[in-house]
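I have placed the structure first, in the form of structure tokens, so that the comments after it can refer back to it.
With one protein chain removed, the remaining protein chains of the complex are shown where they sit.
As written, the chains take the letters A, B and C, and residue 1 is the first residue of each chain.
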Amino acid sequence: MSTILELQGVTKAYDQYTVVDNFNLQVTMGELRCLLGPNGAGKTTTMDLITGRQKMTSGKVIFNGRNISGMTEHRIVQQGIGRKFQIPAVFKDLTVRDNLQVAFTRTTNPFMNMVEFGRGGGRARLQEVVELVGLEKRLDELGGNLSHGETQWLEIGMVLTQNPKLLLMDEPTAGMTEQETQKTSEIFNRLKGEHTLIVVEHDMTFVREIADIITLMHLGKTLAEGPMDEVENNPKVREVYLGTEGISDAA
Amino acid sequence: MRVSRRNFVKGAAVGAAGVAAAFPQLYIKDHGQAWGAKPWIYKDGNVKVGLLWSQTGNLSVVENDSTQVSLFAIDKLNAEGGIAGKQIEPVVVDAKSDIKVYSEKMTQLILRDRVATVHGSYTSASRRAVMPIIMKWNHLYYYPTCYEGRECMQNIINTGPLANQHSYDLVPYMVKNFGPKVYLVGSNYIWPKESNKNVKVWLERAGGEVVGEDYVPLGGSEFSPVFNKIRQQEPDWIMSTVVGDSDIALHRQFLQEGFKSDKMPIAALTTGEIETAAMGHEAGAGHFLSAPYFQDLKNPTNEWFVDAYLSSQYGGGGVTHYNMEETYLGILIWKKGVERALEEAGGDWEAITPRMIRDVSGNWNGQGPVGLSDEESPEGKVWIDPDNFNIWLKPKIGQCGSNGQFTIVKEAPEHVGPDPFAIYPERGVCKADGLHKPDGTIQKDVL
Amino acid sequence: MSVHDFWTPFALEPFISALIIGLSLASIWLVAALGLTIIYGTMGVINMAHGEFIMLGAYITWVLQYFLGFPWLLCLPISFVIVAFIGWLVERGLIRHLYDRPLDTLLATWGVSLVFIQSIRLIFGGEPQYIDTPEFLSNVVQIGFLNIPSMRIFIFGMALVLVGLTWALLYKSNFGIQVRSVMQNPQMAASFVINSSRVYGLTFAYGAGLAGISGSMFSGLKTIFPDMGLGYVVEAFLVVVTGGGELFGSLATAGIMGEMFSVFSYFTNDTFARFVLFVLIVIFLRFRPQGIFTPSMARR
Partner (left out) sequence: MHKTNLYHDKRAQWAVYAIFFGVLALLPVWMGDDPFTLNQYARYGVFGILALSVSLVWGFGGILSLGQGIAFGMAAYGMAATMQMQYQDPVNDPIPSFMLTNELTALPTVWEPFWNTSVGLILSMGIPVLFFTIFGILIFQARLAGAFVAIMTLAMLGAWYNMAYDMQPFTAGFNGISPPSAFKAFGVEVDPYSSMIYWVSLGVLAALTVSTKLLLQSKFGTIIQAIRDDAERARFLGYNVAFYQVVVFALGGLIAALGGMVWVIIVQYVSPTALEIFFSITIVIWAAVGGRMSLFGAIFGAIFINAAQSYVGDEFQATWFIILGTIFIVVVRFLPKGLAGLFEYAISFVPNPLPAPRTSVNSDIAK
């Protein structure tokens, strides 16, 4: 299987401290990678650096064989990277249908979109996504009126609508009930294989449920990488999390 | 939805075409023709006159008094029997100190209220905003404020001094009494610049020189950069064409900057009794103003005017200044014009048109232009120029005392005539029917 | 328009005077912008009625002097107190309901300013008013070839005093600690028993009071009329926004803007100087929207 995303020596430094420090990562096509680590480990920043939301100090991001470092955000997205934010972000004054409609981008050119009245193409895709995230009954509801879990699913759905090659999910289950989390992990397991996913998550049950390989970050660096059991038993990890119950608790 | 939208567009188009076919008068008929053909004064009605000033907003400071003095004049005329037995009916509108409203209210006065004449506006901007409407309806406007001239329109009569009359006496007087070097300060618009062009011409004749020239934004109140340059150039006197609130700031900062009015006085064209009251008497004292009228003028007509006006229900403002007096003259002169028009129309009120009132105000039937005698006009005898329909007057120079009132220090021995193109002889001469250009053509409505 | 009319050639002495005038202008703009800086900087509120607070300060001074015969210097603190109270009422009645809608505060306060202007015009009429200043502020101080009106020196001094007081209040006093903690994290501040609604109310009142005192001072220099606020508010805004809502940002911006304006208008004229200044500010804000001092931060 081929590598879809590769981070080479990615570094993000502010005046006094370095948030991401010479970080390397390789993700293969179709994999579901979990990014773990305590607060301040640089997980979200790494996602920001991949998607161009923050400019990296040095390093390189290769996506699908192409160097995407330095591209603007929307160009990176257009390469096929979707991103779900930590704080769920949907368009609150638009209906669920419109939210998904906006996410379905046949063209991003404003002038082309002026004569695009949304008929025809994309319907099938929307139908698929709506069923996947289970919002069939909520299509005419305003984004702002959804429950927390629904909002998360809508955002996941929006990103999925774009059919990206790589999905970046920042805490997709944050604030969800157990039931909702269960449903989310089902969604993720269906996505695996077809899509490549990088998930930042704190909920270890959820991680166990979905992850192939996890990368554990600490102070902007890789601390350990591998399947869950391997990482948990890694002596370095035990050292860092000394006195705690292991990563499950610390994360 | 696709079908219904297409249907909607189709339906709308069909509907519009149907309407167009059903009511051809909507787009064919020229409403103006019928509208203009109706009489402006009815046999058994009053003579309606429009008063277009601002009662609210920032211009109301000046313009409210203009309305009041017009009403006072109309009351006076009505008490004396009106115009040939007809009462004058003022239609007062409020222009709200907003250019858009001036224009809207002017259409209202002409088209809805159907007044025979409109008197109004203080600023040149509002005059120019309403003139296209006046010209379109061939109506008549009386504009009472000093202005720059160099216009030649056939639907207006002006009762304030033109730029060529305003500083005619002032400049030689100042040069003689204070010295040749003058610094010109003005508000940044056309009237001050135009006035200063005239000033420069009179200066050259009087042997003076301009050592500096500066314009500040209208409403601007920061004069220290200007005073910085003035201090550097050491002029003998300052020529001010700063207007409104800025004028008050200019005089106050003159004091704060440590200048003295006896060493370097300001000679102004608009700093009248209203302004000296607002700026404080010590700030006004010692400076000069050229105007055709001062509240303190000593003659029986003016004494009557000041007493009668200030004790009337309209005199709440407490002063009579040049602009109010010019407004008052406008109403009186207009009344004489209507009387002549009635005669011209053979006694048929309904045949009088606004334009006719203007035409007969000039040199009509060998009677000469309309004017006011010493007994009628507070500033003394004045008359309308039969060619350009501005006013002949005697400019006077007053020096502000410590009470905010002006003492007349010089009065022109002869009347000075208005010449809107005095410093532009190459553009032609303004006559009753238009601007007679040097190449022999006549251009109407030079705005 | 000939080039010479438009362009004044350089000469040393008047140019130095122009620089001094720039300082004076800067101090006027700074005083006008100070209250706004506090309100914008700590609360993020764009108070379009700020110019009218200045106007109210001027009218209060005029009323106190004209009707009650108060000496001018005494009017300054009184108008501070009264306008601060009016500001507090506005914050109570309107602004506190709009904290999560900053654009709406901009619009609502514009409505407030309309009401203030017209009310004052109805009560006192539209005529410009003036006040008498004490003898020692009505003369000119001569230093070499420089002639500086003492009133301008006074305002310059007052500007520094007010900046100093405000700095002390914000950074040295207990109240200042509360203000800054509420600014940074309202929830956490609440857990330290800081009443954030009270802090906001007092901050706004203080900002309004500063506008009032500046109105009092301007009444000694310029004319008082209902629309006068408009003449200050736009410049004040530009100072505040360009300064990033920081006290010393405003100080620096006012200084730079005052000098630039004075120098431009020395070489050309007032109106053109204003045009150049406005355009420069727009361009500056495009490249440093966070203001001159504040370090660039990642958005969101």
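Convention: a residue touches a chain if its C-beta (ideal position, glycine included) is under 8 Å from a C-beta of that chain, and two chains touch if they have at least 3 such contacts.
Being a predicted model, the structure only gives us computed values, none of them experimental.
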{"item": "Which displayed chains the hidden chain touches across the whole complex", "value": "A, B, C"}
{"item": "Touching the absent chain when the full complex is considered, from C:Trp7, C:Phe145, C:Tyr171 or C:Phe278", "value": "C:Phe278"}
{"item": "Among A:Ala13, A:Ile62, A:Leu94 or A:Ala174, residue touching the chain not depicted", "value": "A:Leu94"}
{"item": "Sole residue of A:Leu5, A:Ala41, A:Val77 or A:Ile187 that reaches the chain not shown, by the stated touch rule", "value": "A:Val77"}
{"item": "Interface residues of chain B (partner: the chain not displayed)", "value": "1-2, 4-5, 8, 11-12, 15-16, 19, 23, 26-27, 29-32, 34-35, 55-56, 94, 96, 98-100, 103-104, 107-108, 110-112, 124-125, 128-129, 131-133, 135-136, 148, 150-151, 188-191, 193-194, 217-218, 424, 427, 439, 441, 443, 445-447"}
{"item": "Residues in chain A touching the chain absent from view", "value": "51, 53, 72-74, 77-78, 82-83, 85, 89-94, 97-99, 101-103, 105, 108, 110-111, 113-119, 122-123, 126-127, 130, 136, 139-140, 143, 155, 158-159, 162"}
{"item": "Sites on chain C contacted by the missing partner chain, in the whole complex", "value": "1-2, 46, 94, 97-98, 101-104, 106-108, 110-115, 117-119, 122, 230, 234, 237-238, 241, 269, 271-272, 274-275, 278-279, 281-283, 285-287, 289, 299-300"}
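To be clear about the criterion, only the chains that are shown with their structure count from here on.
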{"item": "Most extensive contact between chains (C-beta pair count)", "value": "B-C"}
{"item": "Where chain A and chain B are represented by their mean Cα positions, the distance between them in whole Å", "value": "73"}
{"item": "Where chain C touches two or more other chains at once, by residue number", "value": "none"}
{"item": "Residues of chain B touching at least two other chains", "value": "none"}
{"item": "Chain B - residues contacting chain C, complex", "value": "56-58, 60-61, 188, 213-217, 219-222, 224-225, 228-229, 231-232, 245, 248-249, 252-253, 255-258, 274, 277-280, 283"}
{"item": "Complex contacts: residues of chain C adjacent to chain B", "value": "5, 8, 11, 13-14, 17-18, 21, 24-25, 121, 125-130, 132, 138-140, 147, 149, 151-152, 221-223, 225-228, 231, 262, 265-266, 269-271, 274"}
